[in-house]
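One chain of protein is taken out of this complex; the other chains stay put.
Showing chain A:
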Amino acid sequence: MHLVRAHVLVCGGTNCTSSGSQQVREAFKRELEKNKLEQEVKLVETDCHEFCETGPLVIVYPEGTFYVRVTPEDVPEIVSEHLINGRVVKRLLYKAPVDETRIPTYKQLDFYKKQCRVALRNCGSIDPEKIQEYIARGGYESLEKAIFEMTPEQVIEEVKRSGLRGRGGGGFPTGLKWEFCRRSPGDLKYLICNADEGDPGAFMDRSVLEGDPHSLIEGMAIAAYAIGCREGYIYCRAEYPLAIKRLKIAIAQAEELGLLGENILGTDFTFNLHIKEGAGAFVCGEETALMASIEGKRGMPRVRPPFPAQRGLFNKPSNINNVETYANVPVIIARGADWFAAMGTEKSKGTKVFALTGKVNNTGLVEVPMGITLREIIFEIGGGIVGGKKYKGVQIGGPSGGCIPAELMDTPVDYESLIQAGAMMGSGGLVVMDETTCMVDLARFFLNFTQAESCGKCTPCREGTKRMLEILTRICNGEGVPEDIETLERLGRVIKSTALCGLGNTAPNPVLSTLRYFRHEYEAHIFDKRCPAHVCTALLVFSIDEEKCIGCGRCLRACPVGAISGAKKEPHKIDPEKCIKCGTCFEKCNQGAVLRL
């Protein structure tokens, strides 16, 4: 491929340049010309390699030899010894760190050791904009198998036997849902994919849409065949432009190959797939609101029954599933229900994708077998808590989910265990918290989100969440009263049982679960007017310990509002009237003299 025999890379980064790499480069140019090597050996200027303290840096390929602290005077030697005679100039060699870093395989990385990629099987491996790559990896083989070798009933039976449950939150058995819709009378039925992904911080579905859109399309086509749908919609939020772009390309490719559209693969099976962009309201992820939105109406939930399988989109029987649910289907058909059901627990089969965020060392997207414990996810895959801080708990299931405390970190991640612990699987948000998280503040954050997203149709959710939020805000501001805890619990219970849709039914979860496990934090706020995690500013008091203060003045200079006074070498003082509780003095003092209560 290259007529060029060798390459000499000279670092042209700022640091190396200031230590003379420009001259080194010129010296190379002269020497190579002198020895008539300029055709065979190419000079390349590069940017900083972060070896600056040893610059100027020169790397010679093909050997990949690192020379450090190279001066123009060294250059003739490198050229004659290394490039002409093939002998390394030892005295300029970079002393590599003792043991050569061996490069592990993915499976050897902590992050991937316990992962098991089913829904994400192609993400990061293939070009999502090329259907050939998907097909070359066995794509559309399952659709082919379903259409040519299985009856719709057999497909449904296979999905039922696999134990697949909805990955969008509720965990309803997918095969059963398909069966209801298939049995529903009517010729025209709709198939819908919920790609709304409204949970703040979640991006599992986006990754599938962007990284492997054909697995969703194939899963939907199989479902359409099984249920008997001719028309399908993917409802995706407009804030996902890349996902929408890749979906459009993928649908167009599948249509062109005859894998979507009329008479798929020459059979009488027809399935047309459309994309519907949503405006991104959280409540539009609720299935009935979503269907209203596709119909062009305001995205508001309605009473169920009738269920979508009976009367859904445009009043026709409809089936709705989440992106990840559909993405699992081709694998189930290809490898069989037994293979799938061998992963997971008795009632929760297969894998689940999570967006692992918060105070863990390794954040990112993980797909794990059901039944794995929170401990394994956080401490093995996640690599533990950032900065060695204390692990406090995990918020799982997004704004509708709950907090599970450190004591329960051996809870297996499956639908039932999480509900029992007061949280839920949700769509896959997993936020890890350390000791610096205030649980009251956290509950307020999520309630603030759901409250703002409430569609306002029913009173318990519209008014109730507002009352709860007011109380939480008061508590965080240090104005909580003893009755607040009981009121929160009562309101939470009422809203959960009387709200019309899932948004209201679950909105109190973050509050109720933190009250269950972290009640002492609420009590500290209300009775002691203290925030144990030092987060709620209104409750913080900064002062200076006269005994410890050496009067260095660091805090005084750093305070942004001039709240600190004191003479040199005398104990300093904070004026509580002026202090805005920014915490700067607390961080600046190296005597531990600033007290934070």
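Criterion: contacts are C-beta pairs under 8 Å (C-beta built on N, C-alpha and C of every residue); 3 or more make two chains touch, one makes a residue touch a chain; residues count from 1.
Definition applied: contacts and distances are computed from a predicted model.
The subunit not displayed here is recorded in UniProt as "Ferredoxin-like protein", chosen from "Protocatechuate 3,4-dioxygenase subunit beta", "Transketolase", "ABC transporter permease" or "Ferredoxin-like protein". The chain not shown here is touched by just one of A:256, A:295, A:486 or A:587, and that residue is A:256. Annotation: of A:116, A:164, A:224 or A:403, A:116 touches the absent chain (contact as defined above). Of the candidate positions A:26, A:77, A:141 or A:435, contact with the unshown chain belongs to A:141. Remark: the omitted chain is touched by one listed residue; of A:363, A:417, A:450 or A:584 this is A:363.
Taking the complete complex into account, A:210 is the one of A:158, A:196 or A:210 that touches the chain left out.
For chain A, the residues in touch with the chain missing from this view are 1-2, 4, 7, 9, 13, 44, 46-50, 59, 61-64, 100-101, 103-109, 111-112, 115-117, 120-133, 135-136, 138, 140-141, 144, 147-148, 203, 206-207, 210-212, 240, 242-243, 248-249, 252-253, 256-259, 265-266, 362-367.
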